[in-house]
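For this view, one protein chain was removed and the others were kept in their places.
All chains are identified by letter, namely A and B, in their written order; residue positions are counted from 1 within each chain.
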Amino acid sequence: MTSDERRRTKDERAGLAFFGLPGKYAALLRRAMGLMLEYRASIVIWMLTGVMPLVMLAVWYALAESGPIGSYSQNDFVSYYLLLTLVRQLTNVWVIWELDYEIRHGDLSIKLLHPINPIHEYIASHLADKVFRLWILIPLAFLAWWLFPTLHYDFTPLTVTLWLVAMVVAWLLRFLSQYCFGILAFWISQALTLNEMWFAAMLMLGGVVAPLDLFPAPVAAVANYLPFRFMLSFPVEILLGRLSTADLMLGSLTMLGWLVFLVMLYRWLWSKGIRQFSAFGA
Amino acid sequence: MPNQPPIYVEHLCKYYSVHQKEPGLIGSIKSFVRRRYTEVKAVDDVSFTIGAGEIVGFLGPNGAGKTTTLKVLSGLLYPTRGIARVLGFTPSERQPEFLRQITLVMGQKQQLSWDLPAIETFLVNAAIYEIPEAQFKQRLAELSELLDLGPLLKKQVRKLSLGERMKCELAAALLHRPQVLFLDEPTIGLDVTMQTRIRQFVREYNERYGATIILTSHYMADVTALCRRVIVIDHGKLLYDGDLHTLAEKIAPHKLIRVEFAQPLNGQRLEDYGEVISAREQRAALLVPRDATPEVAARMLAQLPIADVTIEEPPIEDVITRVFEQAAHARAERGEEDVDDE
Partner (left out) sequence: MRYIRLLVIFYKNSLLRELEYRVNFLANALMSVFWLVWGILGVSVFFLHRNTMGDWTYPEVLMVVGLFTFFEGVIEALLRPNVGAVIDQIRDGTLDFVLTKPVNAQFIASLRNLVIWRLVDVVIGLFVIVYGLTQLHVIPTLAQIGFFVAMILSALVIVYSIWLLMVSLAFWFVKIDNITELFYAFYEAGRYPVTIYRGAVRVLLTFIVPIAFITTFPASALLGRLDATTAGIGFAFALGLFILSNRFWNFALRHYSSASS
């Protein structure tokens, strides 16, 4: 094989080759949408389970009755948490359960016989789910906008563009980190447990339990550079308009840094994981 | 590359470490505290070559190593030792070029989406294998005709019967017209009509496209119908590789003489002619050494009141069973432990 062919197959194996990929995604998406329609009832229930931000809103709102907490008044909390709910709904990821199941039950073998990296099928089904959720969330967003006149966001071309990018990256960060934990299932039986800890860290340091600047200053300072912030909090911070341009730029750079890191980690883990799977298979 | 045989295996070995546990509560607690591992030789020094267009049957009891060998050949497992080459590729490298030319059908695992009609998975496979639309339509038509798929394609897979599902699985696995097919228990759990149908299909596919096929099956009928050549594997070892009927001749150097009597025997003893397998009022069956068969048959016809006689090969099942019995006997003599491979 020529070195070009070698590179192409290496990329194909990691799922990063782009030849013919749009066509394959069209087909994968079409099937995924069909499946989502079959499961629309359970999707709605899954959406209902993502209500922790609303619970936190109820608590902070009550606590802020006697006055603002930090720089957040009651209305600020409403703006923060409603947007956070939307962000959480649109960045949700569940791939680790599928990956863990398929690895431990040997169902992954079937996917490995196809000349396409399994990750694409998972991505396609997540995309289809997002499309479905948008159908529900966009009307709800408008409803919320109408119900709460005090909602206040900073909509400019820059912030909105940045927000869209940050949303995509937020989903990628959540997906790739879950996927990497899932790949660990090739070696250990407790991949789900590790992911659970990661998830708990995300809830705490990603801005669900509290807006990050309500943490003690040293904690908040560290949290600003951890990946969790960019999974949930950063998109919210962008539209809340509390970040200076310098902060926005620094945040964006950190966000992209984490993305690059996770992509490389995924590639490395996957090649090791496949090797492990082929040693024992199922 | 064109001159290489499509499937080449040399001194293939696949070993696993499995942890042993004694039954019961004490055993559970013991294994909780300390794990004991033993090595299982799923495939132990197996070598064979398969030429283009051959249909070869893998025979062996459960856990013999048949499925493991197929998984190595399809790239799902890599060998502990030895060489495996399919179409010139090393399967465990799982190159897309390689994967596009093979298929592995496992009777108990399915690739069709459970909640959608089969056609949806076909469309996805067409995209994944980069099959142009015109070719896809043509192949789908051919497969539908060969397998009689028709109305099945639009029904939800979960609503299909086991046989219908198997047909759709086969179609999904063959849309990309692979040159090499690995069929692992493709007829398991199906009723007799469906088994025959699938067998016919495999033969047609082989004849039309010259595909090289390895088939494993519990059902001798599958193997006798499709395979001229069989490879017998037991406990990871290759026991026999060659013609099916030659196997019968080597292992079971007997033929079966079935007779029907015109009138009850008058004091004659059947045992004088050969080993009596069954004897009822009007009918009997005897095993007779192969070479002696014509002579014994002539004697019986002359001396006994025979209304009808047929001379048959012994059932292949018995032949195979005898092969395994001999192998087990040999293992016992060598003092090898009989470890359960599952």
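Everything below uses one rule, namely that a contact is a pair of C-beta atoms (placed from the backbone, for glycine too) under 8 Å apart; a residue touches a chain by one contact, two chains touch by 3 or more.
The structure displayed is predicted, hence computed values, not measured ones.
Q: Given the contact definition stated above, which residue among A:L134, A:L158 or A:A200 touches the chain not shown here?
A: A:A200
Q: Tell me which of A:V78, A:I96, A:A185 or A:A210 is the one touching the absent chain.
A: Reading the full complex, the residue touching the unseen chain is A:A210.
Q: Taking the entire complex into account, which one of A:A41, A:L147, A:A246 or A:V260 touches the absent chain?
A: Here the residue in touch with the unshown chain is A:A41.
Q: Quickly run down the residues of subunit A that touch the omitted chain.
A: On the side of subunit A, residues 38-39, 41-42, 45-46, 48-52, 55, 58-59, 61-63, 66, 69-70, 188-190, 193, 196-197, 200, 203-204, 209-210, 214-216 touch the unshown chain.
The working rule: only the chains that are shown with their structure count from here on.
Q: Can you compute the centre-to-centre distance for subunit A and subunit B, using the mean CA position of each chain? Integer Å is fine.
A: Averaging C-alpha atoms per chain gives centres 46 Å apart.
Q: For subunit B, which residues count as touching subunit A in their complex?
A: By the definition above, subunit B touches subunit A via 16, 71, 74-78, 92, 94-97, 99-100, 102-104, 106, 109-111, 113, 115-116, 120-121, 123-130.
Q: Give every residue of subunit A touching subunit B within the complex, in rising order.
A: Answer in residue numbers: 9, 12-13, 20, 23-24, 26-28, 30-31, 34-35, 38-39, 106-107, 109-110, 112-116, 274-275, 277-281.
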